[in-house]
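Note that one protein chain is taken out, while the other chains of the complex remain in position.
Now for chain A:
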Amino acid sequence: MSTDPSAAAPVLLALAGLAPSEQETARISEAFAAQYQAMQELYAVADARYEEPALIFRARP
């Protein structure tokens, strides 16, 4: 099984119900390869190990 993010991108776009052209899919997939690597760096931030996310939720709407 491929772990190449640019190979996964077309599948993920299709799963999301999106229908870009072949050319657009190629561009989005190519860009995602770099974006994926940058995203992995966020998991490497040691100080985030016990950090809470910056999300808002209130019991009263």
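Methods note: contacts are C-beta pairs under 8 Å (C-beta built on N, C-alpha and C of every residue); 3 or more make two chains touch, one makes a residue touch a chain; residues count from 1.
In the analysis below, contacts and distances are computed from a predicted model.
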item: The complex's invisible chain, by UniProt name, from "Acetolactate synthase", "Branched-chain amino acid transporter", "Membrane protein" or "Asp-tRNA(Asn)/Glu-tRNA(Gln) amidotransferase subunit GatA"; value: "Asp-tRNA(Asn)/Glu-tRNA(Gln) amidotransferase subunit GatA"
item: On chain A, residues whose C-beta touches the chain left out of the figure; value: 5, 8-9, 12-13, 15-20, 24, 27-28, 31-32, 35-36, 38-39, 41-43, 45, 47-48, 51-56, 58
